[in-house]
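The complex appears here minus one protein chain, its other protein chains still in place.
Letters are used for the chains, namely A, B and C, taken in the order the chains are written, and counting of residues starts over at 1 for each.
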Amino acid sequence: MNSKSLELAERLIPATYLRQAAECDVYREKQIQILIDQRKCPDEGWDDATIELLVNKLSRMDSNNFPHNCGVGERESRIYSGLVSQRHYRLGHGIGRSGDIAEVQPKAAGSSLLNKLTNAIVLDVIRSVGVPKTAACLVVPVATGMSIVLCLLTLRQQRPKAKYVLWPRIDQKSCFKSIITAGYEPAIIENKLEGDELRTDVDELERQLLSLGADSVAAVMTTTSCFAPRAIDRLEEVAKLCAQHGVPHIINNAYGVQSSKCMHHIQEASRVGRVDAFVQSTDKNFMVPVGGAVIAGFDSEFIEQVGKMYPGRASSSPVVDLFITLLSMGKNGYKKLLAERKMMKKQLEELMEVVVQKNGLRLLSTKNNPISIGMSLPQDSSSVLTELGSMLFLRGVSGTRVIATTDAKTISGHTFQGWGSHASDYPVAYLTAAASIGMTAEDINLFVQRLDKCLQKFMAQRNENNTSKEDNEDNLDNAVKS
Amino acid sequence: MNSKSLELAERLIPATYLRQAAECDVYREKQIQILIDQRKCPDEGWDDATIELLVNKLSRMDSNNFPHNCGVGERESRIYSGLVSQRHYRLGHGIGRSGDIAEVQPKAAGSSLLNKLTNAIVLDVIRSVGVPKTAACLVVPVATGMSIVLCLLTLRQQRPKAKYVLWPRIDQKSCFKSIITAGYEPAIIENKLEGDELRTDVDELERQLLSLGADSVAAVMTTTSCFAPRAIDRLEEVAKLCAQHGVPHIINNAYGVQSSKCMHHIQEASRVGRVDAFVQSTDKNFMVPVGGAVIAGFDSEFIEQVGKMYPGRASSSPVVDLFITLLSMGKNGYKKLLAERKMMKKQLEELMEVVVQKNGLRLLSTKNNPISIGMSLPQDSSSVLTELGSMLFLRGVSGTRVIATTDAKTISGHTFQGWGSHASDYPVAYLTAAASIGMTAEDINLFVQRLDKCLQKFMAQRNENNTSKEDNEDNLDNAVKS
Amino acid sequence: MNSKSLELAERLIPATYLRQAAECDVYREKQIQILIDQRKCPDEGWDDATIELLVNKLSRMDSNNFPHNCGVGERESRIYSGLVSQRHYRLGHGIGRSGDIAEVQPKAAGSSLLNKLTNAIVLDVIRSVGVPKTAACLVVPVATGMSIVLCLLTLRQQRPKAKYVLWPRIDQKSCFKSIITAGYEPAIIENKLEGDELRTDVDELERQLLSLGADSVAAVMTTTSCFAPRAIDRLEEVAKLCAQHGVPHIINNAYGVQSSKCMHHIQEASRVGRVDAFVQSTDKNFMVPVGGAVIAGFDSEFIEQVGKMYPGRASSSPVVDLFITLLSMGKNGYKKLLAERKMMKKQLEELMEVVVQKNGLRLLSTKNNPISIGMSLPQDSSSVLTELGSMLFLRGVSGTRVIATTDAKTISGHTFQGWGSHASDYPVAYLTAAASIGMTAEDINLFVQRLDKCLQKFMAQRNENNTSKEDNEDNLDNAVKS
Partner (left out) sequence: MNSKSLELAERLIPATYLRQAAECDVYREKQIQILIDQRKCPDEGWDDATIELLVNKLSRMDSNNFPHNCGVGERESRIYSGLVSQRHYRLGHGIGRSGDIAEVQPKAAGSSLLNKLTNAIVLDVIRSVGVPKTAACLVVPVATGMSIVLCLLTLRQQRPKAKYVLWPRIDQKSCFKSIITAGYEPAIIENKLEGDELRTDVDELERQLLSLGADSVAAVMTTTSCFAPRAIDRLEEVAKLCAQHGVPHIINNAYGVQSSKCMHHIQEASRVGRVDAFVQSTDKNFMVPVGGAVIAGFDSEFIEQVGKMYPGRASSSPVVDLFITLLSMGKNGYKKLLAERKMMKKQLEELMEVVVQKNGLRLLSTKNNPISIGMSLPQDSSSVLTELGSMLFLRGVSGTRVIATTDAKTISGHTFQGWGSHASDYPVAYLTAAASIGMTAEDINLFVQRLDKCLQKFMAQRNENNTSKEDNEDNLDNAVKS
C-alpha cells in the first residue's frame, strides 16, 4: 500500500489508527533496508511476517511474476502445479547463470538479489562464530560431497598435472567418493591412535607428499567434524605443510560450524598456513533440509572461481531455506543455539557416563571431538553388535552408530580395513552418539533411557547366547511407555 | 482414520454417510496402490487432495517425523523455521546416501520411496513421449549443465586416458562449461550452413575423431533443442560414428522432451548407433522451478553408475516438485500440453511471418528446429541491435534473443567468433523467439503486438540515426495499454 | 522494499533490472490504490500475488502483528497454533466492535479496512449484476437464515407491536425457522398452482394482511431462488402491497445473485413498491465456503441499523474469503461465470429432456424458475421414491431432491402437508436438479448418464416389485466406470 493508498484509506479508517499501522511497516521496511545496506545477518531474528514481506517482494521482482509478461524464451518459469508454485513463493528461475552460479539473472532480479543477500549473511555468520578472517563464501545448492567435488574440479584448472588428493582417513563414504568423482587418486593417510583418540599422522602425510611430489598433489583434504573416536585433524600442522609445499588445502567442515572448536582450528590454520576452502553442510549446521553447502575461504578469488566452475543454473530452494532460516534465527538466535548445543554435549556425556558405568562399559576419551561421543562395547561379531543398533532404531533412536571395527569395505577399488572406525585396527568395538545443533534435553533423556534398556537386554541376550528376535514385539509403543 | 475409527464414528454420524465417504478414500488409496505397483505415471492427473495424501504419508514415514523419535546423530533433520518445514512437507533428509544418489536412506523411508517413484514415473513419461526404448533414468537435483558434468565424470572412470570431448558447436555457455568443469578439452566442430540452417558437420566430426584417436575421446556431445537457426544435431549419423569407433555419446536434450521431433531422433539414434545418455532439464520440460535434470539412457548400468558417482545426499526439492507435477498432469495432461505447444509453435510462426513481412524482414527457414524461430534483422552494430532487445524487455517481453553475429567471446581460453549464432560467420543478424511448453495464445498475441511496435520504432530510429533513450518513458504501462 | 532499499540494491544488481522489477510493483500498488480510491470490484481479476500483497499488508496493520506490541487487554489476538495463524494470514481480531459489526476497531486497522472494502466491492458487484439501485449492503459472517433473523430483529425495534411475518410458503426449513427464531408467528400463504408452476397467491396474501392488520405484521418475507416447481415470488405485486400498507418487505434471495432474472425482479420490485432488504448467501452465489451472507437494501439507514443490531465482534473469515474471491474473479470474471451458468442451465434442461422422454417421464414446465429443474416421477410411496435418491447419491450425484409430495412435517408446531413440494397437494411426484454457478459440462454429462442408469434400474425394480438392496454393491466404482 503506497502512501497515496494510505491517505485514501483515511476516508474509511481514522487517520490515527492508520498512521500507527503504517509506522509498523516503516519499521519493517527499515529492517529490510538495513539488511540490503549492511548485508549482515540481523542480530535479532525477524518475525515470519517480515520474512514473508521480503521474500514475496523478491518473488514479485522475477519476470515470471510480472503482471503483463509474455514469455517467448525456452525457459519462462511457467509453473504447472499450484502446490509447487506456492511452496516456492512463486520463485522459479533458480539461481545463477550459464557461466557462474553467483551471477545475476536479468529475468530474475529478485532471485538474484536473494542469492546475493544469502551469501552475504552466511559470510557474516561464519565470521561471527569463529572464522573472522573468512574472505568470501558461496552457498551452493549441492551438499557437502558435491561441493568438495566442485572445489577439486576448480583446482584441476589450476593444477592440470596433479593426480592425487592426500587424505587423512575419515570413514565417511561421500568424502572419499568426492575425490574419486573429481577424477583423482586418493592417497590415504592412516590415523594415529593416541589414547582412545585417532589423530592425523602428520609425519606420514608429509612423507607421502614428498614421495608423490607436491606438483602431482591436487590438494590435501582434511576433516574437522567426524564421529568419535576420530578427532579433528591437526589443521594447523597440515596447513603449514601445505603452505610450505605450495599444495592446496581443502577442509571438510561438514558439521563443524556448530562447534567453536572446529571453527577456531580453521581460523588458526589459515593464520599459520594455507587453507584454500572449507566446506560445510547447510542442513547439519543451520537446521534446514538437506541440499546445500557453504564453500568458504580466505581468498575471494578462489571462491569466485569455484562459482564459475558451476555450469548453468541451479535450484534456489536450499538458498531460500537458508535465507529464511537465518533471518528467523538472527545472529543472536544462532549463537544461542550453539551455546545450547555445547551444554547438551556436556549433558549427553554425563548421562552416558552413568549408563556405561552401570553396564560395565566405558566412554572413550576423545577430547578433540567436540560433537560425537563414543562408548565401548563388548568385543563381538559385527552381526551380533549390529543387533544393538537395530534394537535402538526400533525404539525410535536414530543416529547411533555401532562399530565392530572388524569390517572391511572396498570402495572404488580401495579396501578399508576396519571400515567405519577410521582405522584398520581400532582396539575396541564401540557405539557413537552425537550432540548436534537443535538437540533437546528430552532427546537426551529418551536416548539414555532407551540405551540403558537396550544395553541390559543386549548384555543379557549375549550371556544367554540368545539372540532370538523376540525383541520385535518390543516396539515403539513400548519405547514410548518407557 | 483406520477402519476401527470409522466404525466408532458411526456413533456420531450415520453409517451410510460414512461408508460413502470411506469409499472415496478407498478409491484414492487404490490410485496410490496402482502407482506403487506399476510405477507408471497415471494416465489421468490426480487432484491435489490425493497428491497431498500421498506426499504427507511419505513425509510421515521419515524418522524426523516419527512421534517419539530421539535423534543422536549428526544429521537429524531438525528444521528450525516453520515456514521452511511446511514448504517442504516436513521432508528434510533429502535423497540419496553417501555413495549413491539413488540409494535408500534407512532414516528416510518416505523420501527414499518418493525418489524411487519419481524416477519410475519420469521413465514412463519419457518412454511414452517418443523414446520407448529408454532403459533407465535418474532424476538429479542439479540442472542440465551439472548433469552433463556428472555423465562426463562417470565416463572418466571408464576411459581414464581420454582427454577430449567432441562437440558440435552450440552457443550456450553452460554446455561448453560442462566440458571444462569435467576437466576435458573441448574439440569444437563448427556447424555447416545449409540454407538458413546450421547443421552438424559430420565429416569434420569424423575427421577430428580420427585425428585425435578414439581412445583419447571421452565422448561426443550432441545437442537437440537449441536456438534457431541451429538445428537438431544429426544424431543418427553421429551415433553411428560413435558405435563404429567405440566412443560414448551424450546428448544434451535440454528442452527436447517437449518436442516429438527431438525425442524421435534420440530414439532413432539409439537404434542405429550409440547413445550413452540423454540429459534433459526438468524445469524446461515439465514446468517446475529450475533445479533438476533427468539423465536417461539405454543401458541401465551406465545410468546406475552415474548415480553412484554422486557423492553424498542431495536436495529432494526438485524431485518433490516433479513428483507432484507429473501426478497432477497425468500422462494425458502432459501429452495435451505437448500437443498445444506444437500448435502454439505454428501459430507463433504464422503471426511472426505477418510482422516480418510488414517490416520488410523475413523469417529464417529452419525446419529442423521444432521450438525456436529466427527472423532476420537489418545488419547493424551489436549495440544498436541490442537496443531492440531492450525495447522488448522493457515492454514485458522476456526470452527473445537478438544476435548481431559479429560478437566474439572467449570462454576458458577458447575464442568463439560470432558468439551467440553457433557459427563464426552467420550471414545475417536475427532475433529468436521460442514456443515452449505452457505458452499460451495470449503470450503470442502480446508478443507479436509488442514486436511490431518495437520494430517500427526501431526502424524509424535507425532511419533517423537517432538512438536516444526516449524510449525509456515508454514502459510497461504503455505496453499494457497496447 | 522502500525506494531507499531499491537504490541500495543497485550495489548488488544492475539498476535496469531492478527498475523494471520495481515498476511491476508500482503497477500492483496502483491497482490497490484504485481499489481503495474507487471502492469498486476491479473489472479484471487480480493474480494471487497481488491479492496476497494486499491481504498481508492489511494483516500487518493489525496490532497483534506489530513488531513491538505488548498486550495487556483481555483480547489481544494471540494465536496459539501456527497452522491456525497462517491460514488466517495472521488476522485474529475479527470484524466489528461491541455495538456495530461495521465499526472500525482501533486495534485492527487492517481488518477494519478489509471489511469496509469488502462491503464496498460486494455492493459494486450487486449493482453490476442487476440491482443498480442498491443503496448499501453488509457482508455478515452468518449464513442466510441467521441474516434474515437479524433483519427481523431490527424490524422489531421499529415495530415493537408487530407479531406476524407473512410468508408465501417455501419448503426450506431455515427460512421458516428464521421467523420462529426471531420470535414471530409465521402467517403462511399457500402457493397457487399455475400449470406445473407454484406461484405467489397475492390475493390471499393481501387478505391475510388485512385480516391481521398491517400494524401487527412485522414483514412480508418473499423468496426468489427456490427448487422447482416453485417459481420466484411475484415480487413486484407484493412490493406494491407492502408500500400501500406500510409493511416492511424482506426478500430471501439466497442463491439469486447468480440469476439475472431474480436480480431483475428485485430491482423492479424496489422501483414499483417497497423492499427493505434482500438477503443472499455468499457461498451459493460467490463460490466461497459456507458462512456468510450479504444483506442489501435500498435505504442505507436500514442496512446500517441491521449492522448495529449485531452485538459484538464476529469472525472475519467469511469476509476474507469473499474479498479474496471477488478480487480474484474481477467483475468480468464473475459475469462470465454467470453467463456460463445460464448456458449450463439450458444444457442441463436439454439433456434431462432426452432422459425423461426415454424413460417415459416429463420435465415440469417452470419458466419462472431460472435455476432449478423438475422432472416427473411415477407416483409411489415416499420410501420407494427415496430409493432413487439414494441410488443417485451412491453414484456420486449430489444435490438432487426426490419429492413424493405426500410427506407431512411439523416444524415448531406448524404442520406442512406435502412438505418439500411447497404445496399441500402438488399433483405429481418429482425430482429436481439445479444449474448453479460453477457447474461444468462434465457435471451435467456425468449426471445425466447416472440419472439415466438409475432411472432404468429404478423402473425395472418397481416393475418387479423388487426393491431389494442389491443396489448397494453398485457403488461409486461402478459409477466411475460409467
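Assorted remarks:
Definition applied: a residue touches a chain if its C-beta (ideal position, glycine included) is under 8 Å from a C-beta of that chain, and two chains touch if they have at least 3 such contacts.
Treat the numbers as computed from the prediction; the structure is a model and nothing was measured.
Only one of C:Ser3, C:Gln38 or C:Asn69 touches the absent chain when the whole complex is considered: C:Asn69.
Checked against the full complex, the one of C:Val272, C:Val290 or C:Met343 touching the unshown chain is C:Val290. Within the complete assembly, C:Ser315 is the residue of C:Asn2, C:Thr16 or C:Ser315 that touches the hidden chain.
Across B:Met1, B:Val272 or B:Ala408, the residue that sits in touch with the chain not pictured is B:Met1.
The missing chain lies against chain B, touching residues 1-2, 4-5, 8-9, 12-14, 17-18, 20-22, 24-25, 27-29, 32-33, 36-37, 47, 49-50, 52-54, 56-57, 59-62, 65-68, 90, 104, 106, 109-110, 112-113, 116-117.
Although one chain is hidden here, its contacts on chain C can still be listed: residues 48, 51-52, 63, 66-84, 87-88, 91-95, 98-99, 106-107, 141-146, 148-149, 153, 156-157, 172-175, 177-178, 180-183, 225, 227, 254-255, 281, 283-284, 286-292, 309-318, 321, 324-325, 328-329, 348, 371-372, 393, 396-401, 411-412, 433-439, 442-444, 446-447, 450, 476, 479-480. Where chain A meets the missing chain, the touching residues are 20, 23-24, 27, 82, 86, 390, 393-394, 475-477, 480.
Basically, only the chains that are shown with their structure count from here on.
Contact analysis places A-B first among chain pairs (by count of C-beta pairs in contact). Chain B is reached from chain A by a rotation of 180°, derived from superposing Cα atoms (nearest 5). Chain A and chain B have CA centres that are 29 Å apart.
Centre-to-centre spacing of chain A and chain C amounts to 55 Å, using the average Cα coordinate of each chain.
In chain C, the residues that touch at least two other chains are 20, 24, 27.
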